[in-house]
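For this depiction, one protein chain was excluded, whereas all remaining protein chains were kept in their positions.
Here is chain A:
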Amino acid sequence: MKCARCLLQLQGLRLQGLRLQGLQLQGLQLQGLQGQSARSAAQHGALLQSSSQPHMLRNTQHQVIRRFHRSPINDKNQPIPAEFIDEDDNKKDKSLVIHDDLFEQVARETKTKATFNKVMEVFIKQDVRRRGHVEFIYAALQKMPEFGVERDLAVYNKLLDVFPKEVFVPRNFIQIMFNHYPRQQECGVQLLEQMEGYGIMPNVDTKVLLIQIFGVKGHPVRKYQRILYWFPKFKHTNPYPIPKNLPEDPVDLARFSLARIADDRDAKVTVYQLPCTDITESGEEITLPHVVGIQSPSQMELLAQHNPNRPVFVEGPFPLWLRDKCVYYYVLRADPVPPEEKVEEPYDPERSLAYPLQLDLDLDRDLGDEESFDVEDLDEGAVFAMCMTSQGDQAVLNQWVSGLQQNNPILGWVPTLFRLEQGPRELQGAHKTKSDHQHRPDPQTQREEEEDEVSVEEEPRRSQEMKQ
């Protein structure tokens, strides 16, 4: 594994070096050459330069034909730093490595699976000997995400098909013993590793191809076997799987994430506000953020038992990662109940008609049978509800709390404190809208107040404002 990584690094260095050379070459190229393949361009360039920079020519030819054996030290001789290229290059320039360019050429407008396949076909037909196939495969692997085929097993199989068959199969034990065709094997392993990275499970076709190409004992086949051993084992290790494609709609996404955090089948998701955009009379555009909350019956029960003299807190935002997406949520919680306030329900001997609910004995559990010790058993404050919104400022969250109040009347007389951090608001560009919803939520709450009983609704607002 480590070896493979080292080689990969080498590969990266080499590619960088190539790019540098390519850039230099291009500086010398004629405009008309741009449309042609980079390979010919490189040759042309080399020819053009042959008189003035002979060592360069050697380098380039060498590199184009048999890149692998080229020492990376040569790259270091190149004087132009990498950052420099990144800065003033456009995409076209970046892809001067021959095969990258092939991709760019074929799929100039649309980068789809079809075009990707077409590139592969073009390459296969180009040369019966499949010259430069390793480079091509490396380039293709890099380009896959761009074409959106990085999770397509068929494409990987097709890419494997680019390898010439039976050429690299070792024929005797010595060949098996030593690393037979290391570059090709390395490339095959790299391909499988990319599959592994994207969580793509190879199939029988992959196996057949690999055996055809590298023989039954080749490194890529071993890699295939390892993948097949581990992947099924890990497939269901996550008890809370996330779908491959997360819902696009923020409300649906919030629903999903909240249900995931709550992990309670009885918990009910409520959409307090759907996102919408309005244009006021003055022509101002107002975007109302979505507010989606979740609460379970047991949370409601806990909240109902909460001591009204102690405040509840709206806290957040807390991050929640769903694959490569980060969403933020807010919680309504309280501090842990201090021990002196904990009241145990008094034992009522007339409670159970069937059997005594308590034994009237002066004996405690023996230490040998004490199983309640648990390091995870910490006394934490109860979380009463959770919500998600696109704009986590106090006004919006206040709306959530007043929405909660419909089912939890206790919120009317419990002081609510907001302990919000700045976190994601920066990311979501809330600065722009900040001025908007400074005055926006007021009509909102007023409208709600008109709908509901005014006497109940007014109190919380007062207490909340007081605390604010």
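Keep in mind that, in the parts below, contacts are C-beta pairs under 8 Å (C-beta built on N, C-alpha and C of every residue); 3 or more make two chains touch, one makes a residue touch a chain; residues count from 1.
Everything that follows uses one rule, which is that contacts and distances are computed from a predicted model.
Hidden from the displayed complex is a chain whose UniProt protein name, among "Protein TRANSPORT INHIBITOR RESPONSE 1-like", "Coiled-coil and C2 domain containing 2A", "Complex I assembly factor ACAD9, mitochondrial" or "F-box/kelch-repeat protein At1g23390", is "Complex I assembly factor ACAD9, mitochondrial". Among A:129, A:265 or A:342, only A:265 touches the chain left out of the display. In the complete complex, the hidden chain is touched by one of A:324, A:340, A:360 or A:379, namely A:360.
Chain A meets the missing chain through residues 201, 228, 231-232, 235-236, 265, 348, 350-366, 368-369, 371.
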